[in-house]
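Note that this complex is displayed minus one protein chain, with the remaining chains in position.
Presenting chain A:
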């Protein structure tokens, strides 16, 4: 990557920014990588040439595609479409659609008019809000009138907001032209299998053309419609992301095949999410005791697919109606009562000005990382390790250990810092005092990390972390994440080389079950 690439205008993508997005999106062509180090050998600006400019335009500020962008921009979902036309074994429809959000949480159901007002109210208050998605509970395309009415209302007042939707795909082929007509930015299809025999273990039934189909027949119908819909969208130039839920023992090995099938049909990003399953969700899988994958199992599968295609690692299966950046949730400010009473004045110009300021901040961050990375040059070592970071966004280490609801995980090597995922821990510190049990939860969630970077940390958790073999690092408070992580890694390597410490490989970590429900 070339640090000398400068930019007059924030709107012109450069190799550096692009490369960081490349981790999660776009092309592997010319990168010559396999396995987990996609970024390592990507040459400068490789992606810019590979990626058609119109696709780059669509994704560069997209919090759903770029972890880096997620630090600066926010998306919101509205639930206007509660009806669904299929049944998934990981879903309990008293709650949200597990496709795009965590099971076990309820989103407020809104009419299209209420939803549009909410979106405008949020966008006026939070200028970072740039993407609106319609997702579960339910399938947006099983409720086409409500979904498209919502799009129509928003597009009229706020043409700068990107629209997207996620669907199980059953009804997709019927609506592709309407989706194209609304200039929908991207569509997410949840595809858990391309083999109906496996599908029958995930989907008990589908409802299609006035009839309920079950078993292999149902799964065959679903996979045919999903792949057809995917092809139709990519033919029309609409970006398609594929979500897959990793269900150990059911479709975990098969997802490599799914990955190939969707890649060959033009999906530009594949997001493998862990099954979140526990009996109290009341889902079929929850009740049968079907477990979700561990962090290591998930990462191994994502790595295996990454050689084939770009994997997305930052999906946090957020609450569908959460509002805000990263782990933040400001939805309590935007309840239906409050928004209906609000005077909303949608000011496109001040939003634009704000976003321009954000762009220059992003440029500064990239430059800082490049400088630090340059100082790593010449070091050679096979050591690869994970570190966790507490952040509230903007690419900074700016969250107190006890306040973090999630940690971002970076893989460090002499190639630099690569974002590989995040770990939810919800609130460990409730109102200022530490709670021992939850500290254990945090440790389990980041147990595979060598260090945790925080803005601040109390004495007790500090010594407990050290006892668990995780080094708490607070000396980089409020500095850029990647720059700091690389600097720390450099001194780690020095210590290993001088024999001061010994590098040990860490164990696996647990994926937190249950819903992200804590309101900010």
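The working rule: a contact is a pair of C-beta atoms (placed from the backbone, for glycine too) under 8 Å apart; a residue touches a chain by one contact, two chains touch by 3 or more; residues count from 1.
Keep in mind that, in the parts below, contacts and distances are computed from a predicted model.
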item: Hidden chain of the complex, named as in its UniProt record, picked from "NADH-quinone oxidoreductase subunit B", "ABC transporter permease", "Sarcosine oxidase subunit beta" or "YfhL family 4Fe-4S dicluster ferredoxin"; value: "YfhL family 4Fe-4S dicluster ferredoxin"
item: Touching residue (missing chain; options A:112, A:138 or A:248); value: A:138
item: Identified contact with the non-displayed chain, of A:87, A:244, A:259 or A:355; value: A:87
item: Those residues of chain A which, in the complete complex, touch the missing chain; value: 82-85, 87, 93-94, 109, 137-138, 142-143, 207, 210-212
